[in-house]
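Only one protein chain is missing from this complex, and each of the others stays in its spot.
For reference, chains read A and B in written order, and residue numbers begin at 1 within each chain.
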Amino acid sequence: MLKDYVQPKTVDGVLASLRQGNARIIAGGTDLMLDMKAGKTEVEKLVDINCVDSLKKIEIVDGSIIIGAAVTHQEVATSKLIQEKAPVLAKACRTVGSLQIRNTGTMVGNVINAQPAADAAVALIALGAVAEIFDENGISYLPVEELYLGVGQSKIDSSKQLVTSIKFPSLQSGQGSAFVRLAQRGALALPMLNVSVVVTLSGDKVDWLRLVMAPVAPKPVRATEAEKMIQGKQVNEETIIATANAVASQANPRDSALRGSGEYRKSVLQTLVKRGLIEAFAEAQK
Amino acid sequence: MAKTVLKMILNGKPVERLVSFDDTLLDALREDLGLTGTKKGCGKGECGACTIIMNGKAVNSCIVPALQAMDAAVETIEGIGTVEKLHPLQETFVDYGAIQCGFCTPGMIMSAKALLDKNVVPSREEIKEAIAGNVCRCTGYLKIEEAIMAAAEMMQSQQGK
Partner (left out) sequence: MKKTSIVGKNVRKLDSVEKAMGAATFTTDISLPHMLYGKVLRSPYPHAKIINIDTSEAEKHPGVEAVVCYKNTPRVKFNTSATSTFTIPPLQPVEDQYVFDSVVRYVGDEVAAVAAESMEIAEQAIKLIKVEYEELPAVFDPLEAMKTEAPLLHGQCKEGRNIPGEKIHMEMGDVEKGFEEADEVFEHTFKLPVQKQAQMETQAAVAKVGVDGRVTIWSTTQTPHPSQRILATIFGLPYSKVRVLNPPYIGGGFGVRIGLSAKAEPIAMALAMQAKKPVKVVYDRKEDFIASDTRHSGYVTVKTGVKKDGTFTARKMRGLLNAGAYCSWSAETPGVLGAMGLSVYRCANQMYDGHSVYTNTTPGGAMRGFGNPQAMFAIESQVDIIAEKLGLDPLDIRMKNMMKPGDQWVLPYKCQSSGLEECIKKGAAAINWDCRGKVEKGSTKKRGIGVGIGSHVSNAWPFCGDYSNAYITIHQDGSVLLATGVPDMGTGTITTLAQMAAETLGISFDKVSVTFADTESTPFDIGSHASRTCYASGIAVVAAANDAKKQILQYAAKKMEVEEEELQIENNNVLAINNPEKQLPLNKVAVDAHLEGQQFIGVGKIVPENAPPWLAHFAEVEVDTETGKVKVVKLVAAHDVGKAIHPQIVEGQLHGGLAQGIGYALSEEIKYNDKGQQLNDGFHKYMLPTAVDIPELEAIIVEAAEPSHPFGVKGVGETGLVATAPAIANAIFNAIGIRFFEIPITEEKVYKALLNKENE
(Lines give C-alpha, C1' and ligand atoms only; values in the text may rest on other atoms or scores of the structure.)
Protein backbone atom coordinates (compact mmCIF):
# COMPACT_ATOMS: atom_id res chain seq x y z
CA MET A 1 0.00 0.00 0.00
CA LEU A 2 1.39 3.32 -1.08
CA LYS A 3 1.79 5.69 1.88
CA ASP A 4 4.03 8.43 0.67
CA TYR A 5 4.98 10.30 -2.48
CA VAL A 6 7.96 12.65 -2.38
CA GLN A 7 9.43 14.99 -4.94
CA PRO A 8 13.02 15.81 -3.95
CA LYS A 9 14.79 18.65 -5.73
CA THR A 10 18.30 17.18 -5.81
CA VAL A 11 20.00 13.89 -6.59
CA ASP A 12 21.15 13.71 -2.96
CA GLY A 13 17.56 14.21 -1.89
CA VAL A 14 16.48 11.32 -4.11
CA LEU A 15 19.12 9.01 -2.64
CA ALA A 16 18.26 10.12 0.91
CA SER A 17 14.60 9.28 0.30
CA LEU A 18 15.53 5.87 -1.07
CA ARG A 19 17.70 5.12 1.95
CA GLN A 20 14.68 5.34 4.23
CA GLY A 21 13.57 2.05 2.70
CA ASN A 22 10.55 0.52 0.97
CA ALA A 23 10.78 3.18 -1.69
CA ARG A 24 11.13 3.22 -5.44
CA ILE A 25 11.95 5.81 -8.04
CA ILE A 26 9.22 7.02 -10.33
CA ALA A 27 9.97 9.06 -13.43
CA GLY A 28 7.20 9.07 -16.07
CA GLY A 29 5.43 6.25 -14.32
CA THR A 30 3.83 4.97 -17.52
CA ASP A 31 4.80 1.37 -16.71
CA LEU A 32 5.11 1.63 -12.94
CA MET A 33 1.56 2.85 -12.37
CA LEU A 34 0.20 -0.14 -14.27
CA ASP A 35 2.48 -2.58 -12.43
CA MET A 36 1.32 -1.17 -9.12
CA LYS A 37 -2.37 -1.40 -10.08
CA ALA A 38 -1.81 -4.98 -11.18
CA GLY A 39 -0.11 -5.76 -7.87
CA LYS A 40 3.18 -6.56 -9.62
CA THR A 41 5.10 -3.92 -7.70
CA GLU A 42 4.58 -3.49 -3.97
CA VAL A 43 6.03 -0.30 -2.60
CA GLU A 44 5.24 2.13 0.23
CA LYS A 45 6.87 5.25 -1.09
CA LEU A 46 7.43 6.70 -4.52
CA VAL A 47 10.34 9.04 -5.10
CA ASP A 48 9.44 11.27 -8.04
CA ILE A 49 12.54 12.58 -9.81
CA ASN A 50 10.76 15.09 -12.05
CA CYS A 51 11.56 18.03 -9.77
CA VAL A 52 15.31 17.48 -9.97
CA ASP A 53 16.38 20.12 -12.49
CA SER A 54 19.75 18.52 -13.19
CA LEU A 55 17.98 15.42 -14.50
CA LYS A 56 16.01 17.32 -17.13
CA LYS A 57 18.88 18.31 -19.38
CA ILE A 58 19.82 17.35 -22.87
CA GLU A 59 23.30 18.72 -23.47
CA ILE A 60 26.52 18.20 -25.33
CA VAL A 61 29.78 18.27 -23.38
CA ASP A 62 33.11 17.61 -25.08
CA GLY A 63 31.44 15.82 -27.97
CA SER A 64 29.34 13.66 -25.68
CA ILE A 65 25.60 13.95 -25.55
CA ILE A 66 24.10 13.67 -22.08
CA ILE A 67 20.41 12.98 -21.54
CA GLY A 68 19.03 13.26 -18.02
CA ALA A 69 16.83 10.70 -16.32
CA ALA A 70 13.76 12.93 -16.29
CA VAL A 71 13.87 13.69 -20.02
CA THR A 72 10.82 12.33 -21.84
CA HIS A 73 10.74 10.45 -25.12
CA GLN A 74 9.11 13.41 -26.80
CA GLU A 75 11.79 15.81 -25.56
CA VAL A 76 14.41 13.54 -27.07
CA ALA A 77 12.47 13.08 -30.28
CA THR A 78 12.03 16.80 -30.83
CA SER A 79 15.42 17.98 -29.58
CA LYS A 80 17.28 19.75 -32.38
CA LEU A 81 20.54 18.54 -30.88
CA ILE A 82 19.48 14.91 -30.95
CA GLN A 83 17.90 15.19 -34.40
CA GLU A 84 21.20 16.52 -35.68
CA LYS A 85 23.78 14.58 -33.67
CA ALA A 86 21.97 11.30 -33.00
CA PRO A 87 19.05 11.05 -35.44
CA VAL A 88 18.74 7.32 -34.78
CA LEU A 89 17.69 8.08 -31.21
CA ALA A 90 15.27 10.85 -32.16
CA LYS A 91 13.59 8.48 -34.59
CA ALA A 92 13.46 5.64 -32.08
CA CYS A 93 11.93 7.80 -29.37
CA ARG A 94 9.35 9.14 -31.81
CA THR A 95 7.95 5.65 -32.46
CA VAL A 96 7.13 4.90 -28.83
CA GLY A 97 3.43 4.41 -28.02
CA SER A 98 1.66 7.67 -28.61
CA LEU A 99 2.34 11.34 -28.07
CA GLN A 100 0.73 11.18 -24.63
CA ILE A 101 2.96 8.27 -23.64
CA ARG A 102 6.01 10.01 -25.06
CA ASN A 103 5.13 13.16 -23.12
CA THR A 104 5.21 11.28 -19.82
CA GLY A 105 7.45 8.27 -20.28
CA THR A 106 11.16 8.97 -19.93
CA MET A 107 13.84 7.57 -22.15
CA VAL A 108 15.90 6.36 -19.21
CA GLY A 109 12.82 4.75 -17.68
CA ASN A 110 12.28 2.89 -20.93
CA VAL A 111 15.81 1.51 -20.70
CA ILE A 112 15.53 0.51 -17.03
CA ASN A 113 12.18 -1.13 -17.60
CA ALA A 114 14.20 -3.56 -19.72
CA GLN A 115 11.60 -4.68 -22.22
CA PRO A 116 13.16 -6.72 -25.04
CA ALA A 117 12.03 -4.32 -27.75
CA ALA A 118 12.49 -0.96 -25.99
CA ASP A 119 12.95 1.36 -28.94
CA ALA A 120 15.18 3.87 -27.16
CA ALA A 121 17.43 1.15 -25.74
CA VAL A 122 17.96 -0.35 -29.17
CA ALA A 123 19.12 3.01 -30.49
CA LEU A 124 21.23 3.80 -27.42
CA ILE A 125 23.10 0.51 -27.64
CA ALA A 126 23.92 1.26 -31.26
CA LEU A 127 25.23 4.64 -30.14
CA GLY A 128 27.43 2.96 -27.55
CA ALA A 129 25.66 4.71 -24.67
CA VAL A 130 26.70 4.47 -21.05
CA ALA A 131 24.52 5.01 -17.98
CA GLU A 132 25.66 7.06 -15.02
CA ILE A 133 24.48 5.43 -11.81
CA PHE A 134 24.29 6.95 -8.35
CA ASP A 135 23.86 4.91 -5.19
CA GLU A 136 25.15 4.89 -1.64
CA ASN A 137 28.54 3.69 -2.88
CA GLY A 138 28.93 6.71 -5.15
CA ILE A 139 28.96 6.96 -8.93
CA SER A 140 29.45 4.12 -11.35
CA TYR A 141 29.06 3.65 -15.10
CA LEU A 142 27.63 0.80 -17.09
CA PRO A 143 27.07 0.46 -20.83
CA VAL A 144 23.33 0.41 -21.64
CA GLU A 145 23.98 -2.90 -23.37
CA GLU A 146 24.90 -4.44 -20.03
CA LEU A 147 21.95 -3.09 -18.07
CA TYR A 148 19.68 -5.89 -19.20
CA LEU A 149 19.38 -8.98 -17.03
CA GLY A 150 16.35 -10.49 -18.75
CA VAL A 151 12.83 -9.70 -19.87
CA GLY A 152 11.67 -6.80 -17.72
CA GLN A 153 14.71 -7.18 -15.47
CA SER A 154 17.41 -4.57 -15.20
CA LYS A 155 20.66 -4.51 -13.26
CA ILE A 156 19.45 -1.20 -11.89
CA ASP A 157 17.63 -1.55 -8.61
CA SER A 158 15.28 1.41 -8.53
CA SER A 159 14.77 1.01 -4.83
CA LYS A 160 18.43 1.80 -4.21
CA GLN A 161 19.94 3.27 -7.35
CA LEU A 162 19.34 6.26 -9.54
CA VAL A 163 20.45 6.42 -13.14
CA THR A 164 21.07 10.14 -13.46
CA SER A 165 21.84 10.26 -17.15
CA ILE A 166 22.83 8.39 -20.26
CA LYS A 167 25.78 9.54 -22.29
CA PHE A 168 27.06 8.71 -25.76
CA PRO A 169 29.37 10.26 -28.34
CA SER A 170 27.62 12.53 -30.79
CA LEU A 171 27.77 11.45 -34.41
CA GLN A 172 30.31 13.19 -36.59
CA SER A 173 30.61 13.68 -40.30
CA GLY A 174 31.44 10.40 -41.94
CA GLN A 175 29.04 8.69 -39.57
CA GLY A 176 25.51 7.70 -40.29
CA SER A 177 22.66 6.10 -38.43
CA ALA A 178 19.24 4.61 -38.98
CA PHE A 179 16.29 3.28 -37.05
CA VAL A 180 13.91 0.91 -38.81
CA ARG A 181 10.80 -0.51 -37.23
CA LEU A 182 8.08 -2.94 -38.25
CA ALA A 183 4.84 -2.73 -36.29
CA GLN A 184 1.27 -3.84 -36.81
CA ARG A 185 0.04 -0.26 -36.90
CA GLY A 186 1.35 3.26 -37.00
CA ALA A 187 0.92 4.10 -33.31
CA LEU A 188 0.09 2.43 -29.99
CA ALA A 189 1.99 -0.67 -31.02
CA LEU A 190 5.03 -2.48 -29.76
CA PRO A 191 7.44 -3.33 -32.55
CA MET A 192 7.42 -6.69 -34.25
CA LEU A 193 11.01 -5.80 -35.03
CA ASN A 194 13.24 -2.81 -34.63
CA VAL A 195 16.76 -2.28 -35.86
CA SER A 196 19.28 0.43 -35.13
CA VAL A 197 22.42 1.08 -37.10
CA VAL A 198 25.35 3.38 -36.46
CA VAL A 199 28.15 3.34 -38.99
CA THR A 200 31.48 5.08 -39.51
CA LEU A 201 32.91 5.22 -42.98
CA SER A 202 36.36 6.05 -44.07
CA GLY A 203 36.06 6.97 -47.67
CA ASP A 204 33.87 4.37 -49.28
CA LYS A 205 34.82 1.67 -46.81
CA VAL A 206 33.20 0.71 -43.56
CA ASP A 207 35.40 1.64 -40.64
CA TRP A 208 33.08 0.13 -38.09
CA LEU A 209 29.40 -0.60 -37.64
CA ARG A 210 27.14 -1.13 -34.70
CA LEU A 211 23.95 -2.97 -35.46
CA VAL A 212 21.33 -3.69 -32.81
CA MET A 213 18.16 -5.68 -33.31
CA ALA A 214 15.12 -6.49 -31.19
CA PRO A 215 12.98 -8.25 -30.12
CA VAL A 216 14.92 -11.28 -31.24
CA ALA A 217 16.01 -12.40 -27.76
CA PRO A 218 15.19 -11.47 -24.14
CA LYS A 219 17.21 -8.29 -24.64
CA PRO A 220 18.35 -6.19 -27.60
CA VAL A 221 21.05 -8.04 -29.52
CA ARG A 222 24.22 -6.68 -31.10
CA ALA A 223 24.80 -8.37 -34.44
CA THR A 224 28.49 -8.73 -33.63
CA GLU A 225 29.24 -11.23 -36.36
CA ALA A 226 27.76 -9.04 -39.03
CA GLU A 227 29.56 -6.07 -37.52
CA LYS A 228 32.86 -7.92 -37.80
CA MET A 229 32.15 -9.13 -41.27
CA ILE A 230 31.42 -5.71 -42.69
CA GLN A 231 34.47 -4.04 -41.24
CA GLY A 232 36.74 -2.73 -43.98
CA LYS A 233 34.27 -3.64 -46.72
CA GLN A 234 33.36 -1.45 -49.62
CA VAL A 235 29.97 0.27 -49.34
CA ASN A 236 27.92 -1.38 -52.06
CA GLU A 237 24.85 -3.49 -52.58
CA GLU A 238 26.76 -6.72 -52.24
CA THR A 239 28.12 -5.74 -48.83
CA ILE A 240 24.68 -4.67 -47.68
CA ILE A 241 23.09 -7.94 -48.68
CA ALA A 242 25.89 -10.02 -47.19
CA THR A 243 25.64 -8.12 -43.91
CA ALA A 244 21.88 -8.45 -43.81
CA ASN A 245 22.20 -12.18 -44.38
CA ALA A 246 24.77 -12.45 -41.61
CA VAL A 247 22.50 -11.12 -38.84
CA ALA A 248 20.26 -14.17 -38.89
CA SER A 249 22.71 -16.37 -37.01
CA GLN A 250 22.42 -14.14 -33.95
CA ALA A 251 18.68 -13.53 -34.05
CA ASN A 252 16.39 -16.00 -32.36
CA PRO A 253 12.99 -14.40 -32.20
CA ARG A 254 10.47 -16.58 -30.45
CA ASP A 255 6.99 -17.24 -31.76
CA SER A 256 4.67 -14.55 -30.55
CA ALA A 257 0.95 -15.20 -30.80
CA LEU A 258 0.43 -11.46 -30.85
CA ARG A 259 3.28 -10.15 -32.97
CA GLY A 260 4.22 -12.76 -35.51
CA SER A 261 6.03 -16.08 -35.65
CA GLY A 262 9.74 -16.33 -34.99
CA GLU A 263 10.23 -17.67 -38.49
CA TYR A 264 8.58 -14.66 -40.08
CA ARG A 265 10.38 -12.14 -37.97
CA LYS A 266 13.73 -13.79 -38.49
CA SER A 267 13.24 -13.74 -42.21
CA VAL A 268 11.97 -10.19 -42.51
CA LEU A 269 14.66 -8.95 -40.15
CA GLN A 270 17.08 -9.07 -43.06
CA THR A 271 14.94 -6.61 -45.00
CA LEU A 272 14.92 -4.23 -42.06
CA VAL A 273 18.68 -4.52 -41.66
CA LYS A 274 19.15 -3.92 -45.37
CA ARG A 275 16.98 -0.82 -45.24
CA GLY A 276 18.77 0.38 -42.12
CA LEU A 277 22.16 -0.04 -43.74
CA ILE A 278 21.12 1.76 -46.91
CA GLU A 279 19.79 4.67 -44.88
CA ALA A 280 22.80 4.85 -42.55
CA PHE A 281 25.30 4.66 -45.40
CA ALA A 282 23.48 7.38 -47.27
CA GLU A 283 23.56 9.58 -44.20
CA ALA A 284 27.25 8.92 -43.64
CA GLN A 285 28.04 9.77 -47.24
CA LYS A 286 26.21 13.10 -47.11
CA MET B 1 -6.35 4.77 3.12
CA ALA B 2 -3.42 7.16 3.31
CA LYS B 3 -4.24 10.52 1.80
CA THR B 4 -2.57 13.81 1.16
CA VAL B 5 -3.41 17.19 -0.29
CA LEU B 6 -2.94 17.76 -4.01
CA LYS B 7 -2.59 21.39 -5.02
CA MET B 8 -2.77 22.39 -8.63
CA ILE B 9 -3.96 25.08 -10.99
CA LEU B 10 -6.98 23.46 -12.55
CA ASN B 11 -8.48 25.20 -15.55
CA GLY B 12 -6.87 28.42 -14.42
CA LYS B 13 -7.99 28.26 -10.81
CA PRO B 14 -6.05 27.01 -7.80
CA VAL B 15 -7.60 23.92 -6.22
CA GLU B 16 -6.71 21.71 -3.29
CA ARG B 17 -8.07 18.23 -2.85
CA LEU B 18 -7.39 15.30 -0.60
CA VAL B 19 -6.23 12.39 -2.75
CA SER B 20 -4.88 8.91 -2.11
CA PHE B 21 -1.19 8.39 -2.76
CA ASP B 22 -1.98 5.83 -5.39
CA ASP B 23 -4.71 7.81 -7.13
CA THR B 24 -4.17 8.55 -10.75
CA LEU B 25 -4.79 12.06 -11.98
CA LEU B 26 -7.87 10.69 -13.74
CA ASP B 27 -9.22 9.36 -10.41
CA ALA B 28 -8.63 12.76 -8.84
CA LEU B 29 -10.38 14.61 -11.66
CA ARG B 30 -13.37 12.32 -12.05
CA GLU B 31 -13.94 11.02 -8.52
CA ASP B 32 -12.55 13.73 -6.24
CA LEU B 33 -13.23 16.84 -8.31
CA GLY B 34 -16.34 15.64 -10.16
CA LEU B 35 -14.96 16.58 -13.56
CA THR B 36 -16.45 13.69 -15.51
CA GLY B 37 -15.82 15.23 -18.92
CA THR B 38 -12.48 13.43 -18.99
CA LYS B 39 -13.26 9.80 -19.82
CA LYS B 40 -11.77 6.45 -18.87
CA GLY B 41 -11.57 4.19 -21.89
CA CYS B 42 -8.98 1.65 -20.79
CA GLY B 43 -7.11 2.80 -17.68
CA LYS B 44 -3.82 1.81 -19.26
CA GLY B 45 -2.75 4.67 -21.47
CA GLU B 46 -3.81 2.78 -24.57
CA CYS B 47 -6.74 4.81 -25.90
CA GLY B 48 -6.34 8.50 -25.02
CA ALA B 49 -9.93 9.04 -23.81
CA CYS B 50 -8.49 10.45 -20.57
CA THR B 51 -6.18 12.95 -22.27
CA ILE B 52 -5.74 16.24 -20.43
CA ILE B 53 -3.10 18.94 -20.73
CA MET B 54 -0.54 19.16 -17.94
CA ASN B 55 1.96 22.00 -18.08
CA GLY B 56 1.21 22.44 -21.76
CA LYS B 57 1.53 18.81 -22.74
CA ALA B 58 -1.09 16.21 -23.62
CA VAL B 59 -0.89 13.27 -21.22
CA ASN B 60 -2.96 10.22 -20.40
CA SER B 61 -4.35 11.13 -16.99
CA CYS B 62 -5.12 7.46 -16.30
CA ILE B 63 -1.46 6.61 -15.86
CA VAL B 64 -0.19 9.87 -14.38
CA PRO B 65 0.04 9.71 -10.59
CA ALA B 66 -2.23 12.42 -9.18
CA LEU B 67 0.61 13.75 -7.08
CA GLN B 68 2.74 14.27 -10.16
CA ALA B 69 0.34 17.14 -10.87
CA MET B 70 1.41 18.91 -7.69
CA ASP B 71 1.73 22.65 -8.49
CA ALA B 72 1.11 21.88 -12.15
CA ALA B 73 -1.21 23.71 -14.53
CA VAL B 74 -3.87 21.21 -15.54
CA GLU B 75 -6.43 21.81 -18.29
CA THR B 76 -9.45 19.61 -18.88
CA ILE B 77 -12.28 19.72 -21.40
CA GLU B 78 -14.43 21.61 -18.89
CA GLY B 79 -12.02 24.52 -18.82
CA ILE B 80 -11.46 25.44 -22.43
CA GLY B 81 -14.72 27.00 -23.53
CA THR B 82 -18.18 28.09 -22.44
CA VAL B 83 -21.57 27.67 -24.07
CA GLU B 84 -21.43 31.35 -24.97
CA LYS B 85 -17.91 31.09 -26.31
CA LEU B 86 -16.86 27.64 -27.34
CA HIS B 87 -13.19 27.00 -27.95
CA PRO B 88 -12.49 27.00 -31.72
CA LEU B 89 -11.91 23.24 -31.52
CA GLN B 90 -15.25 22.70 -29.82
CA GLU B 91 -16.87 24.88 -32.45
CA THR B 92 -15.34 23.00 -35.37
CA PHE B 93 -15.78 19.54 -33.85
CA VAL B 94 -19.49 20.35 -33.68
CA ASP B 95 -19.75 21.90 -37.12
CA TYR B 96 -17.59 19.42 -39.04
CA GLY B 97 -19.34 16.32 -37.76
CA ALA B 98 -16.28 15.22 -35.80
CA ILE B 99 -18.40 14.00 -32.93
CA GLN B 100 -20.36 10.78 -32.96
CA CYS B 101 -20.67 8.87 -29.69
CA GLY B 102 -18.68 11.60 -27.96
CA PHE B 103 -16.71 9.36 -25.64
CA CYS B 104 -13.35 10.01 -27.28
CA THR B 105 -14.21 13.65 -27.94
CA PRO B 106 -12.89 15.32 -24.76
CA GLY B 107 -9.54 13.55 -25.01
CA MET B 108 -9.37 14.14 -28.73
CA ILE B 109 -10.03 17.86 -28.31
CA MET B 110 -7.41 18.13 -25.58
CA SER B 111 -4.79 16.39 -27.75
CA ALA B 112 -5.66 18.77 -30.57
CA LYS B 113 -5.53 21.78 -28.25
CA ALA B 114 -2.07 20.85 -26.99
CA LEU B 115 -0.96 20.80 -30.62
CA LEU B 116 -2.61 24.05 -31.65
CA ASP B 117 -1.45 25.89 -28.53
CA LYS B 118 2.07 25.46 -29.87
CA ASN B 119 1.44 25.37 -33.59
CA VAL B 120 -1.51 26.99 -35.34
CA VAL B 121 -0.27 25.99 -38.78
CA PRO B 122 -0.02 22.22 -38.39
CA SER B 123 0.35 19.90 -41.35
CA ARG B 124 -2.03 16.99 -41.78
CA GLU B 125 0.77 14.67 -40.63
CA GLU B 126 1.34 16.69 -37.47
CA ILE B 127 -2.36 16.48 -36.70
CA LYS B 128 -2.37 12.73 -37.25
CA GLU B 129 0.64 12.32 -35.01
CA ALA B 130 -0.97 14.45 -32.30
CA ILE B 131 -4.11 12.32 -32.20
CA ALA B 132 -2.60 8.91 -33.00
CA GLY B 133 -2.86 8.05 -29.31
CA ASN B 134 -6.58 8.85 -29.24
CA VAL B 135 -8.65 5.92 -30.37
CA CYS B 136 -11.95 6.79 -32.06
CA ARG B 137 -14.08 3.88 -33.15
CA CYS B 138 -16.91 5.92 -34.70
CA THR B 139 -15.61 8.48 -37.16
CA GLY B 140 -12.70 6.99 -39.04
CA TYR B 141 -10.82 10.13 -37.90
CA LEU B 142 -11.34 12.03 -41.16
CA LYS B 143 -13.84 14.58 -39.90
CA ILE B 144 -11.82 14.99 -36.72
CA GLU B 145 -8.76 15.92 -38.74
CA GLU B 146 -10.81 18.32 -40.85
CA ALA B 147 -12.19 19.92 -37.69
CA ILE B 148 -8.70 20.41 -36.29
CA MET B 149 -7.52 21.96 -39.56
CA ALA B 150 -10.50 24.31 -39.48
CA ALA B 151 -9.91 25.22 -35.84
CA ALA B 152 -6.28 25.97 -36.65
CA GLU B 153 -7.43 28.38 -39.33
CA MET B 154 -9.84 30.04 -36.89
CA MET B 155 -7.06 30.42 -34.38
CA GLN B 156 -4.71 31.83 -37.00
CA SER B 157 -7.20 34.51 -37.92
CA GLN B 158 -7.93 35.23 -34.24
CA GLN B 159 -4.24 35.63 -33.56
CA GLY B 160 -3.85 37.76 -36.66
CA LYS B 161 -6.34 40.28 -35.30
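The rule is simple: a contact is a pair of C-beta atoms (placed from the backbone, for glycine too) under 8 Å apart; a residue touches a chain by one contact, two chains touch by 3 or more.
Source: prediction; values computed, not measured.
> Consider the whole complex, including the chain that is not shown, and state which of A:Asn22, A:Gln153 or A:Gln184 touches that chain.
A:Gln184
> Hey, which of B:Val5, B:Leu18 or B:Val94 is the one touching the hidden chain?
Residue touching the absent chain, from the options given: B:Val94.
> Hey, which of B:Val15, B:Ala73 or B:Leu86 is the one touching the hidden chain?
If we include the chain that is not displayed, B:Leu86 is the one touching it.
> Considering the whole complex, not just the chains shown, which residues of chain A touch the missing one?
These residues touch the chain not displayed: 98, 182, 184-190, 192, 257-258, 260-261, 264, 267-268, 271-272.
> Since one chain has been left out of the picture, which residues of chain B touch it in the full complex?
Where chain B meets the chain not shown: residues 1, 34-44, 46-47, 49, 76-78, 81, 83, 86, 89-91, 93-97, 99-106, 109, 127-129, 131-145.
One rule holds for everything that comes next: only the chains that are shown with their structure count from here on.
> Can you compute the centre-to-centre distance for chain A and chain B, using the mean CA position of each chain? Integer Å is fine.
Result: the chain centres lie 29 Å from each other.
> Residues of chain A touching chain B in their complex?
So the residues of chain A touching chain B come out as 1-5, 7, 26, 29-30, 33-34, 36-37, 46, 48, 50, 74, 97-101, 103-104, 186-188.
> What residues of chain B sit close enough to touch chain A in their complex?
It is residues 1-2, 4, 20-22, 24, 43-46, 48, 51, 57-60, 63-65, 67-68, 70, 111, 129-130, 132-135 of chain B that touch chain A.
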